[in-house]
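What you see is the complex with one protein chain gone and the rest in place.
Presenting subunit A:
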Amino acid sequence: MAAAVTQGIGATAALSSANSNKFQFTTRRSLSERKGSSIVIRSDGNPRAGLNQHSNSTRQLVTNAVSTKPESAAASTVSKPGHELLLFEALREGLEEEMDRDPHVCVIGEDVGHYGGSYKVTKGLADKYGDLRVLDTPIAENSFTGMAIGAAMTGLRPVVEGMNMGFLLLAFNQISNNCGMLHYTSGGQFKIPVVIRGPGGVGRQLGAEHSQRLESYFQSIPGIQMVACSTAYNAKGLMKAAIRSENPVILFEHVLLYNLKERIPDEEYVLNLEEAEMVRPGEHVTILTYSRMRYHVMQAAKTLVNKGYDPEVIDIRSLKPFDLYTIGNSVKKTHRVIIVEECMRTGGIGASLTASINENFHDYLDAPIVCLSSQDVPTPYAASLEEWTVVQPAQIVAAVEQLCQ
């Protein structure tokens, strides 16, 4: 499973070299951040949270399915060993590095200061930076999000934490009207470099209101970018990129992924907000996913590989805008697409992505796009019901088998 998650050195090196070619293509346009996001070493990770139950024997079987480039692997082991941490710590590391780098970066949210954040992403930061830079707010999402927007317009770079993404529904007014629009309605005079982040998604029996996926509600707002992190590595990289971006960025984290352990590089890196991540190259079918569903997909991929299939798995990461280049190249190669998401069926990210792919790559498709989404139901409390509202690996396997007949 670990290797299937493609945190093996070889595969990563392959990916990074593939990506770096693209970087060179666009670095001409002086996109300086991209230079930093290139060749990095990612060693074996161990995603916990009960996603990996299998032993070494299975891992061996799967390793063969992952393409490797030995020469790059050799080159990559020369660098520093990296350090191991959990996803929430990676987020904190990214945040702290950016706060050290730029004194205008501040954190605003409920319980982010003295409490250290309800998921400990901001633990220790208030002690280090003070109560004004890591601001504990009263429970007034709409107003403190608006306050962050006003602060961003006047020179600061706030990072707003929604204790649970669902609470940001209360801030929808400010996010839609002000965050997304003010740069435009002011004729470009004011920029809003704000980052809005928080945990969302279906957890373990958290109930309907705490299990919401807001990416589908926010996606139509013009002027904002949305990214979803899924590993400690991309969590840190996306956090840094989001803070450095001049655009308002919404960073979606997932409640169940905070304790994923991974080894990340010691050297500084910033990822690209608009790019997707190739998790596992393949030939038979393109599976597009993001956030927690990545792990369900990779678990299904293991089964599929053992059955003889070769799925290409892409973590789209950028929910708005879509990286149509990476996605398109994949579609052109495999001609079959399955989207696996945690969003609701109606009007979700998958729905938009389906439309986008149909529009742009229709000629390359051999079959209609299959979109596996959560059921259009409020998330039930009961564990058995909750399990059936989200897409499970078995369903993904079945869908691939059906598609590749």
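Rule of thumb we're sticking to: a contact is a pair of C-beta atoms (placed from the backbone, for glycine too) under 8 Å apart; a residue touches a chain by one contact, two chains touch by 3 or more; residues count from 1.
In the analysis below, contacts and distances are computed from a predicted model.
Participant: For the complex's missing chain, which UniProt name, "AAA+ ATPase domain-containing protein", "Molecular chaperone MKKS", "Pyruvate dehydrogenase E1 component subunit alpha" or "CTLH domain-containing protein"?
Facilitator: Answer from the record: the omitted chain is "Pyruvate dehydrogenase E1 component subunit alpha".
Participant: Pick out which of A:191, A:261 or A:345 touches the chain that's been left out of the picture.
Facilitator: With A:191, A:261 or A:345 as choices, the missing chain is touched by A:191.
Participant: Identify the residue among A:112, A:149 or A:313 that touches the chain left out of the display.
Facilitator: A:149
Participant: Specify the residue from the set A:93, A:262, A:277 or A:323 that touches the hidden chain.
Facilitator: Considering all chains, including the one not shown, the answer is A:323.
Participant: Please give every residue of subunit A in contact with the chain that is not shown.
Facilitator: So the residues of subunit A touching the unseen chain are 22, 25-26, 29, 31, 103-104, 106, 130, 132-133, 137-138, 140, 142-156, 173-174, 177-178, 182-193, 222-223, 225, 245-247, 273-275, 318, 320-326, 328, 360-361.
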